[in-house]
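Comments concern the structure below.
One protein chain omitted, others in place.
Order of writing sets the labels: A, B and C. Residues in every chain begin at 1.
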């Protein structure tokens, strides 16, 4: 399967995940960047972006990073996601996610996602994620 | 700090996490059970409960399980959450989460959460979670 | 493939892992128990069993627990292992490991292993482990 373009992945994201407000910013051979626009619905007590929002951004970043590499395979599913929360995200800045693939095998892919409050160089969270890739029909 | 009652924890959950629709079902010395009523907003393509919803339920289950043990300490924060997705959740049944604490130390607590589609005995996901407990003032 | 007997698994362990001193204690439908006899080579500064020894015991426990279920498939390989260190193991007692399988799928199996200093009821460590199962030829 050929690699999709940025526009193709963006269309896929909008049609398959209409409930998600994550947007795809860029793809390259080394990294895939996504953005979560942060509003009050993403915050938790204490005025910070909630953990489940961060996990959701990472999951989408990994999914798009994988599809950018292997082509649009809608049936790939997350099998494991491990997140470390490192710093308190800013309540008034978007979350940016950068996915880097560690391995893309025939049946499993592993990647890491670093999450940032926009403008900071130190990550707010770090995620390692495994996806199972369905066998070709 | 004394252990809270079920009603106290339920009040805390409603006031601190008004955006969450997770409810606290029961607490005991060995386990804490929560419920996520599932509706269409929790589903992803393919007609199954989305991964981030499961992660959010596990995070709340662990938080409440911990507070049931150490008292209501609103500043406890998740430091690590690792989830394995095991089976496809049913789209038309609630998610139940069972938290069991593995260790409650002075500064760190570790627990596991098993997530079920209501009525099934095999978990749809398994989570291990670490919380940092702030030092008493 | 038929399920192996305890003696068959013990033979397999001795022939395939001659360098390991882990022994298989028991197998049942719900759990597999292994033992690591502890001597001075397993200790680290501070007089406690070292982390890598605990990880190795968990890995063997999961492997044997899986083979007890699916039959002796020597090519199953660990893809992920996540360990939480919970309490300081005793330097003068054996480590016991109990594996419980969470899911055995066609290509992936997930299990958890609780590790104990013999005689204690609270675990010294908790492990979640994923194995990839090779396709049948």
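Everything that follows uses one rule, which is that a contact is a pair of C-beta atoms (placed from the backbone, for glycine too) under 8 Å apart; a residue touches a chain by one contact, two chains touch by 3 or more.
Every value quoted in this text rests on a predicted model; they were computed, and no experiment measured them.
Enquirer: I'd like the shown chains that the missing chain touches, ordered by label.
Expert: Taking every chain of the complex into account, the missing one touches A, B, C.
Enquirer: Among B:8, B:23 or B:80, which one touches the chain that has been omitted from the display?
Expert: With B:8, B:23 or B:80 as choices, the missing chain is touched by B:80.
Enquirer: Among B:6, B:70, B:91 or B:132, which one touches the chain that has been omitted from the display?
Expert: In the full complex, the listed residue that touches the missing chain is B:132.
Enquirer: Spell out the interface residues on chain A facing the chain that's missing from view.
Expert: Given the touch definition above, chain A has residues 82, 84, 86-87, 102-103, 110, 112, 122-123, 126, 128, 130 touching the missing chain.
Enquirer: Give me the chain C residues in contact with the hidden chain, please.
Expert: 16-17, 19, 41, 44-46, 51-53, 55-56, 59, 74-75, 77-85
Enquirer: Can you list where chain B touches the absent chain?
Expert: Per the touch rule, chain B residues meeting the hidden chain are 79-80, 82, 107-108, 130, 132.
We adopt the following convention: only the chains that are shown with their structure count from here on.
Enquirer: Could you classify the chain A-chain C contact as same or different, where same means more than half of all interface residue numbers appear on both copies?
Expert: Result for this pair: same.
Enquirer: So the centre of each chain is just the mean of its C-alpha atoms; given that, what is the distance between chain A and chain B in Å?
Expert: 23
Enquirer: Centroid from C-alpha atoms only, then distance chain B to chain C, rounded to Å. What do you get?
Expert: The mean C-alpha positions of chain B and chain C differ by 28 Å.
Enquirer: Measuring from the mean C-alpha position of chain A to the mean C-alpha position of chain C, what distance in angstrom results?
Expert: 33
Enquirer: Among the residues of chain A, which are close enough to touch at least two other chains?
Expert: 79-80, 82
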